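The full complex has more chains than appear here; those shown keep their coordinates.
Per-chain numbering from 1; labels A, B and C assigned in written order.
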C-alpha cells in the first residue's frame, strides 16, 4: 500500500526515515512517501484532510482541536523525557543571565519565546510557572512562529528565555550569548514530548494498515535508539544511519557538518511507540485550563489506545 | 421617407427638458434645430432616432425607406464616435458586419464610401492619426455606408476649429447637392443653420419649446454667393435667441 | 442616398411633401441597456442568503466541520471575544500599529513622491529603486526586520510602514505628473513663485491621486497586519488570527478575518469621507 508520512526537519523524525531506508516498511508491504513540513500545525491539518497518513509531532492546540472535530487520533508515543537521558533545557540570554535570571524561579516577569500559542513551548513555560509558584501571566510569552526566529531573538537578547531539546540547546549554550539555567525534567514528569498520530479514518477503517506502519516504525525506532541514544552499534553502522538521516535532515549542509549535529543530543524515542497516557492527559488538562481547546474534548476522543502499549 | 415628431415632451428626474415639440423632416430636406445650451437639442435628436423613449408624444416615420437602406435613421455625432482601435476602413466595416453582407460586397461598399468622401488614401489610418475634420469625414462615410434615409446630426461640426468647419460645410453642401439626403441637423451655430437649413427650428432655453420656425427658400447651392441675405436672416434668428442664450449662459449648476 | 444609382429619381420625387398617414409608424426603440439601474437592497439580501445557506450547510453537515465553521459559530467566537474584553485589546493594538505605520509610511511616501514628481534627478535616481523594491513580499523580509527593528513594536510598525511607503510614492508622483500642465503654465505666466506653484497648484492637483493612493495603501496595511503580527505579538487582530490558525480554531479564524474586513470597510469609509470633504470641488 502507498502511504504518505509527514516529517519535519528535526532528528526526532529519523525513525521513519531509517525504517524506510532499511526496508522495514517494504517488509510490511508499505510504499512510503515522505512529505516535508516547515511546522507541525500544517502537518496536523494535512493529516486531517487526508493528504498525509501518518505524522509525528508534539501535542499542540491545533492537533487537539482537530481531534475534537473527530478527524485525527494519537496512536502512539515517540519522544519522551527519561531520567537517564539528557532532556530539554531551559536556557536564557546572556543579558538576562547577567540581570540575575540564573534559576527558572527568576523567570517571573521575564519574556519567554514560543513558536505559536498552544505549542509545546507554551505548555513548558506554564509548567515552570506552576511549579515555581507564580502566576502563569507573569511569564510573558512571545510568539515568533518559527524555531529559528526564537533562536535569533534569544541570541540577540530580545527575549529572555526559552526551552528546547538538547541538540539545539547544546550548540547554543556553547556560544557566549546563551546560558543554561535548568532542565524541563524538573518541572514535568515523564514528559511525552511527541506522539505518533493518524487520521480517524485510518485509525478506525484501516486498523491493519496502521498496525503495519507501527511495526515498521518500531524497528526504525529501535535502530535509532541503538545508533544515536545508546550508541550500542558499531561506528560504521552509526555512520550509515546518519547518512540515511542526512538525506532529509540538514540536507542543505555537507555531511561532515551535518553529522555532529545529527548525533548531538539525540533523545530517546519510546520503543514500540509506547505512549505515556498520564503525560498526555496532563497536557490535555493544561490546554483546557488555558481555554485553548474546546471544553468537551476527552482522552477517548484524542487517543486511540488500541495500537500500542500505554503506561 | 419622412420623420414626424408629434408633441414630444420629456423630463429627466424633476427637470422638464422638452415641452410639446412637433415638426416634420420631409424627404430631401435639411431641418436645423438651434437653441441655447442645455435646452434639450441632443435629447430631442436621441428621441427622434429611437435611442431614448419620450416622456410624452411620439417619434414616427412615414413612407418606406429607400431600397437597400440598412439603417434608415443614422446618426452623426459631435465627437465622431469612431472606434479608436479600428482603422478607417474597419470603422466603416463595423456597421456592415451585423447585416450578413458578404466580404466582397462589404469591401466594395467601403471603397465606394471612402472614395465619395475623399478618404481613399486614409483607409488604413487609425483615428488618432487624423485631424478632427478627417475624423468627422470618416463618420460621414460610415453613415453613408448604411444608406440612410434620414441623417440625424448632433452638432457635427462643433468639435472642429472654424477653418476646418468651413471646409467641412463646403463638403456637406457638395454631398447634399449630389445625394439630396434628408437630415435633422442640431447646431449652436447660426451660421451653419442658415447655410444648411431648409427650415430652422428655434428652441427656447430649458424647458425647450419651439420659439419659431424660420423657412429659408434659397437653394443650398446659391447660398455661398448670397451671404449678405443670409447674414440678415442669421441676425434675425440671433435677435430671437440672444436673451435666451445669455440667460442660459448665466445659469449656475447644482451647488452640491 | 445610395451607392449605385439604381433607385429611380421619380420614386424619390413622389415621396417629397406627401405624408402617407396610413404608413405612419413609430421609430423603433434601440437604446436602453448598458446602464446600471439601482436594484434596491440586493446586496444585503445576497449577503444574508449566503450566510443562511452557509449556516444550513454547516448544520446539516453538508459543509464539513473541518472545512468551514458555521457563521453562527464564528459570530459566537466574536461575542466571546467581546464579552471577555479582549476584543478591544486586540483591536487597539492593531489600530495603534496601523496608525503609526501608515502615518509614517504615508508622510515619507508623499515626501519622496513629491521629490520624484518635481525633480528630474530624484526621479532618475529613486524611481527605479522604488519600482524594484515595491513588489518585494514583506513576509520574506520578516527575518531581516526582526534583526533591524527587534521583536517589539518596531518591526510591526516597520512592516506596515514599508508596505504603505511604496504605493504612496507611486500614487503621489503619478498625481504630480497628471497635474494639468496648462495650470502650471498659467501659474508661471502670472509670475507665481516656484513654491507657490507647488503649494497652490501641484499639491492640490495631485490630491485626488494621493487620496486614492491612500485607499490602496490602507488595504495593503490591513493585509500586512497579519504578517506584521507574526513576530512576538501578544495582542492584535493579526496575532488573534494566527493563534486561531495554530489552534485550528476555525470559528475564531473566521471571526478574526471578519474583523479585518470590517476594519477595512471602516477605513475606506473614512477615506471616502475625507475625499468628499477635500475634493468637493470635483463634479
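Some points to look at:
By our rule, contacts are C-beta pairs under 8 Å (C-beta built on N, C-alpha and C of every residue); 3 or more make two chains touch, one makes a residue touch a chain.
These numbers come from a predicted model, not from an experiment.
Although the view holds one copy of each protein chain type, the assembly as a whole is A x1, B x2, C x2.
Definition applied: only the chains that are shown with their structure count from here on.
Least step count on the touch graph, chain A to chain B: 2. With chains reduced to the mean position of their C-alpha atoms, the one farthest from chain B is A. Chain A and chain B have Cα centroids lying 83 Å from one another. Contact of a single residue of chain B with at least two other chains is seen at no position. Chain A contributes residues 41, 44-45, 48-49, 60-63, 65-66, 69-71, 116-119, 140-145, 148-149, 152-153, 156, 158-159, 292-293 to its touches with chain C in the complex.
Those residues of chain B that touch chain C in the shared complex are 1-4, 24, 26-29, 46, 48-53, 58-64, 66-68, 73, 109, 112-113, 144, 147-149, 179-181. Residues 1-3, 6-7, 11-12, 15-21, 23-31 of chain C are the ones that touch chain B when the two sit in their complex.
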